[in-house]
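For this view, one protein chain was removed and the others were kept in their places.
Labels run A and B following the written order; every chain starts at residue 1.
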Amino acid sequence: MADHLSPSLLRAIFAIVWKDLRAEFRSFELVSAMLVFSLLVILIFNFALELDIKTRQSVTAGVLWSTFAFAGTLGLNRSMAIEKDRGSLDGLLLAPVDRSAIYFGKFISNLTFMTLVEIIVLPIYSILYNTNLFQPGLLMVILLGSIGYTAVGTLLAAMSVQTRTRDVLLPILLFPVAFSVLLAAVKASGGFLNNSELTDILLPINLLIAYDIIFIAVSFMVFDTVVEE
Amino acid sequence: MIIVKKLVKRFGLKTVLRGIDFQVQPGEFVALLGPNGAGKTTFLRILASLSRPSLGEVNIAGYKLPQQARHVRASIGVVTHLPLLYGDLSAEENLRFYARLYGFTDYNSRITEILEMVGLETRRRDLVRTFSRGMQQRLAIGRAMLHDPDVMLFDEPYTGLDQDASSMLDVVLKTVAKQGRTVVMTSHDLSHAEELATRFDILSRGVIAASATQRQLKKTNLLTFYKQALLS
Partner (left out) sequence: MKSKPTTLKILDVFSILVLGTAAYLALVVAPTERVMGNVQRVFYFHVGTAWTALLGFIFAAVLSVIYLVTKDRKWDRIQVAAIEVSLVFFFITIVLGSIWARPVWNTWWTWDPRLTTATITELIYIAYFMLRQGIDDPDRRARFGAVYALLGGLSAPITFFAIRLFRTIHPVVIAGSNPEADGSFSMTGDMLSVFFFALFTFTVIFIDLFWNRIRLGDLQEKVEQLKLKVTM
C-alpha cells in the first residue's frame, strides 16, 4: 500500500513553500507585522540620527540593513513558532522524506517573506528621503545578504523556538553569527549607493557569496540534529 | 507488525522507559493505559520515529528504527492530541499539503474519500481555524490515513473532546479498526479503550506492568485489572 511512495525532495520542498505562502496570503500575519515594524524602525532612525541630506547618504545602507535585520528576526521567529505551537513540526517530521526538505522549504519561505518586505520598504524609503534606491546593484546585494541571513536564521530559529526563552533568544544567537553578512552587505550597498569603484564593491560581494554558500551548506547538514530528538 | 525488545529511553540521566518488551500482531488494537508520567507519550513517540531509543530494538512493519526511519514513516499514521493542522488553510488544502509531502501526485479522489470517511466533506473548503476541536481531531485522523498506513498510532486522542465529539471519534476509530489496520492507542481514560481495543497493556513506571486480551478480561473488569497492575 505504502510502497509506491517515493516523495522527491523537490516536491516536498515546494509543498512546504506553497503551504507557507498560501497560509500567509490568507492572514498576512507575518508580512504585515514585518512591514509595520520596518517602517517604525525607519521612523525611529529618522529621529535618532537627524538625517540631513549629506549624512543621509553615508548612512542609508546602515539604516536599511538594520531595519531588515530586525524585521527579519520577527519573520523568522513567527514562521517557526507557527510550526512548533500547533505541533505541526511533528507533522513535517513524520513525512517519509529527508529532513533537509523541511530546512529548504522553510528557508525559501522565510527568504520570500523577507524579500517581499524589502521590496516594499525600498520605494517607501526612496519617497520619504528623495533618493533612488532602485539600482540593480543594490537589489542584488539585498538578495545576497538576505539569503545568507535567512540561511543561518532558519536554523537558529528552529533551535531557539525549542528553548524556554524562545523569541528573545533568536536575535542574541543570530546577530553575532550573521554579523559578517550584515557588514559585507552594508559595505556593498553603500558602495553602490555612492557610486564607488567596482573593484571596491567586488570584495564584499565575494564575501557575501562565500558566506551564503558556506552557511547554507552547514545549516542544512546540521538541521537534522536540531529538529530530531 | 510491531516488535519492541528491551527498549530503554533516557533523557540525560533520567530513565523514562526501562526495558520494554512489546509486540503487536497485524490487526490487533492495543490500548496502552497508564497514569500520567508513566511514559506512554514517550513510548508512542519512539514508535512514531519522532524520538530515538537510547537502547533496545524497535521494528515496525519489518523496518528497523532508527536506521530505516523513512520506511517506517511511510507505513504509519500518527494522531497526537495536537491536531498538526494549519488553521489558515482549508480542510482540503491541509490534506492536499500532506498528500504532496508524502509524494502523492494524483490525490484528489483520495482526499474526497478521506473527507467522506471522517464526515467533513461538506466543510472541505472551510478554514480549519473555524473548526471545533472535535472536527479538527477527525480531520487529523483523516490526515493520518491519507497514505493508507498499515499501522496507526493514537496518543490520547480523546483529550479535550465533548460527548458528541467523543461519540463521533468512536465511530471513526471503529471504522479504522474494521479496516484491518494495526492500532496502538494510549489513554489515561479507561472508558473509551474498553469498547474498542482487543488487548490492554498497562504501562507503569517505565515498564509494561501487565497485559491482557479482551477475552481474558471477561473474568474481571478493566478497572480492577488496571488498579491491580499499578499496585504490583
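By definition in this document, a contact is a pair of C-beta atoms (placed from the backbone, for glycine too) under 8 Å apart; a residue touches a chain by one contact, two chains touch by 3 or more.
Values in this document were obtained by computation on a predicted structure and should not be read as measured data.
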Visible partners of the omitted chain are A, B
Please identify which residue in A:V59, A:A81, A:I120 or A:L183 touches the non-displayed chain. A:L183
Across the whole complex, the chain not displayed is touched by subunit A residues 152, 155-156, 159-160, 162-166, 169, 172-173, 175-180, 183-184, 187, 203-204, 207, 210-211, 214-215, 218, 222, 225-226, 229
So that we can see where the missing chain sits, which residues of subunit B does it touch? 11-14
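Here is the rule we go by: only the chains that are shown with their structure count from here on.
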Can you list the residues on subunit B that touch subunit A in the complex? 45, 48-52, 70-71, 73-76, 78, 80, 82-89, 93, 97-98, 100-104, 127, 143, 147-150
Would you tell me which residues of subunit A are touching subunit B in their complex? 1-3, 5-8, 11-12, 14-16, 18-19, 22-24, 26-27, 86-88, 90-98, 228-229
